[in-house]
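Removed: one protein chain of the complex. Kept in place: all other protein chains.
Chain IDs A, B and C follow the sequence of writing; residue 1 opens each chain.
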Amino acid sequence: MSRLWYPVRKFFGNMFGRPLAAATSLLSLLLLFLLFDLVWISAQTVDAHFRQLLSTLEMELFFAEDLPDSTVTLIRETVLTLDGVKNIDYTSKEAARQRLQDLMGTDLLEGFDDNPLPRSLTITFWDNYLGSEQLQQFKGRIERISGISEIYYPRGWLEKTEVTLSWVSRIVLFLGIVIFLTVALHIIHAIRLSVRVHEEEIRQMRLLGAGKLFLSLPYMFEGKFYALAASVAGWAIVHYGQYRYSFQSFEVVLPPLTDIVYFCIIAAAVGFLGGYLGARRPL
Amino acid sequence: MSRLWYPVRKFFGNMFGRPLAAATSLLSLLLLFLLFDLVWISAQTVDAHFRQLLSTLEMELFFAEDLPDSTVTLIRETVLTLDGVKNIDYTSKEAARQRLQDLMGTDLLEGFDDNPLPRSLTITFWDNYLGSEQLQQFKGRIERISGISEIYYPRGWLEKTEVTLSWVSRIVLFLGIVIFLTVALHIIHAIRLSVRVHEEEIRQMRLLGAGKLFLSLPYMFEGKFYALAASVAGWAIVHYGQYRYSFQSFEVVLPPLTDIVYFCIIAAAVGFLGGYLGARRPL
Amino acid sequence: MDKQNTAVELVDIKLSNDAGACLFEGLNLSLAQGETAIIIGPTGVGKTSLVELLCGCRRQDAGTVIIFGQPVKIGNGHTLTAVRRKIGGVGGIFKLISYQTVYENLLAPLIICGERPSVQKTRVNQVLMDFRLQSKKCDKARELSRGQQILVMLARAIIADQPLLIIDEPLAGLDAAMAGEVLELLRRFSVAGHTMVILSTGRTGLEIPNAKVLYIKDGILQ
Partner (left out) sequence: MDKQNTAVELVDIKLSNDAGACLFEGLNLSLAQGETAIIIGPTGVGKTSLVELLCGCRRQDAGTVIIFGQPVKIGNGHTLTAVRRKIGGVGGIFKLISYQTVYENLLAPLIICGERPSVQKTRVNQVLMDFRLQSKKCDKARELSRGQQILVMLARAIIADQPLLIIDEPLAGLDAAMAGEVLELLRRFSVAGHTMVILSTGRTGLEIPNAKVLYIKDGILQ
């Protein structure tokens, strides 16, 4: 066994020498990572759901009765050039009447001489412009255009949604940190146990002149292995679960694969570090 | 130190002899319990939210145009005696017109000779009757009453909500089991570490004639202590958090205190058992 | 010999080591209460293995081990603990708990046999005085030199009036003065009526009156 191979062999020896301990370590880390994955997925799903709802948000802009059609056209073109505007739909008096008729089943305005419904513009926005502040500013800007009688958008709903989203992200961040801390502590614990089991060996190897890094490498590998295997297995289970069970009632949004890969790499690094910290003390 | 006191003293000695290990064990268990608590609270909150929405569910029942008012009254009284019905509101043709007028701003029906809007009943139900199956049965029963032209209730929404609720409870159950398993494994791990540290002592005490139970009791106490302290601290943090931060956007529903107490007792039992399992092997 | 007075009885013991080589075959030993046996054998002959059999730490391939009338059998938890409480051990598999103090080490047998705390305290202090270990009372066991450790083990072996003492290699690594001291203690134990099994590689220096001297040879005691 050469000096380079020793830590690797030792690592395998330690794992297979105590299969039960290794299995329980792996299992509980797997469970923790599964929790993390589920929290992450929930966050993504909720987020996607809300973003999808948000993307249907429209602002309605009603014109004054006495505004000439030419001015309406002008305003329409001006608004279309404004920042963040994705699309504009013009609703004429007749279109509004038709829409009401479709809605109510009969033409309720049959008796009227004049059509009382106003002309309006329906504005939709680009996704990154759908903040309550930005829309408020936008409203402020077009309010100053004379001839616009009323501007409506679901401001209350938007603000509520934003608060919810920020709470979701805060809670997810908190949970994520909590779970990751637990993972790190757990790895340190598992490694400490492994180190304790091999304490006698470590002490004698130190006396024979082995370096600290040399002796702690197997345990760092062990930590890395636990974290990496558990995190990969966690995602595998999640993907299998999603493939097995079709969720009719809502669409589950998994994080993109690159994020998952990064996550597993970070987990492995945490495992490596945890192994280092766990092995450090008794040396 | 008498034989009865020994396990207790030993337990304290073990804890204070390795304060760092005890602290990390406690901390990671605390984090796990906190996760459990948060999952539980989320479930309660979501559940309460949906139940509140459900409780506003109404069924609308429209009468045929040619039905005499006396029959309408009769039907109304019959329906009121049916199982599950909490309240009934009668909407006459005039009331319907008034309501439409309130909605639209002007009396759209001014031009009509006859009021085309039908008479209707709005039925609300007791909470335990608000299942999609029960309402479907209810609808089937009153459909057979002649003179009722249409029955409407948000069936699609109700079913969707029920599926969501069942998913929430399934996920919460799954997460709960996952977290509790992790807790148990973690305790076993922590105890195994503690036992390993005192292996020399345990071996010599065995040689001197100490019994297995006698020697494992301190570790069982240790497991119980970890679990109990961590679960109680978890709930304390949750309560403090709820007291500190007021959630304007939604109401957080904590489980009742008796449930929390039961939970902590169960946690302690799991800790005791985990301690037993962790201490068993090396004896 | 009267069964009632038999302290240690080994009948037809057979034992092999892990490699399958036979250590003992048809080994017999009978020791009356108060008797002392000095068992001599070169290194590797199985002296410590014999101690393991007496304490129920290792399973014989055949034969029976009986201590004070009770059969020693691995797995029979209750009689095993009862038997072990009657045994005081020094050296070999018996070690001090290295991270505990001398006081705590001496306390262990008293705690295990359920002595009252006040009795424990006076007993430990008395024994510490007897063995002239008062100054080491609060030292950790691992910080003692070997000679001091053997003294503490001897003290632990009789602190709860254990009737049977098993002493593995009592004089190894001791200087002449300390060896004399230990020997004097062993003689005192013998006079006090303790049954003793002493295992050693050589006879030199082990002069204990009325002791049976036995040699392990060809797997039996001669």
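Following the convention adopted for this analysis, a residue touches a chain if its C-beta (ideal position, glycine included) is under 8 Å from a C-beta of that chain, and two chains touch if they have at least 3 such contacts.
Bear in mind that the values here come from a model prediction, so they are computed numbers and not experimental data.
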Missing chain: touched chains present in the view: A, C
Given C:Thr48, C:Thr81, C:Gln162 or C:Ser190, the one touching the chain that is not displayed: C:Thr48
Hidden-chain contact residue, picked from the options C:Asn17, C:Thr64 or C:Gln126: C:Asn17
Option from A:Leu181, A:Ala210 or A:Ala269 whose C-beta touches the chain left out: A:Ala210
Residue of C:Thr6, C:Gln120, C:Gln148 or C:Thr195 touching the missing chain in the full complex: C:Gln148
Residue ranges of chain C at the interface with the undisplayed chain: 17-19, 41-48, 135, 139-140, 143-148, 169, 172-178, 201-202
In chain A, positions touching the absent partner: 1-3, 5-6, 200-201, 204-212, 214
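Here is the rule we go by: only the chains that are shown with their structure count from here on.
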Central chain (by mean CA position): B
Chain at maximum distance from chain C, centres defined as averaged CA atoms: A
Centre distance in Å when chain B and chain C are each reduced to the mean of their C-alpha atoms: 62
Chain A and chain B, separation of their C-alpha mean positions in angstrom: 24
Chain A and chain C: spacing of chain centres that average the CA atoms, whole Å: 68
Two or more partner chains touched - positions in chain B: none
Residue numbers of chain C (touch at least two other chains): none
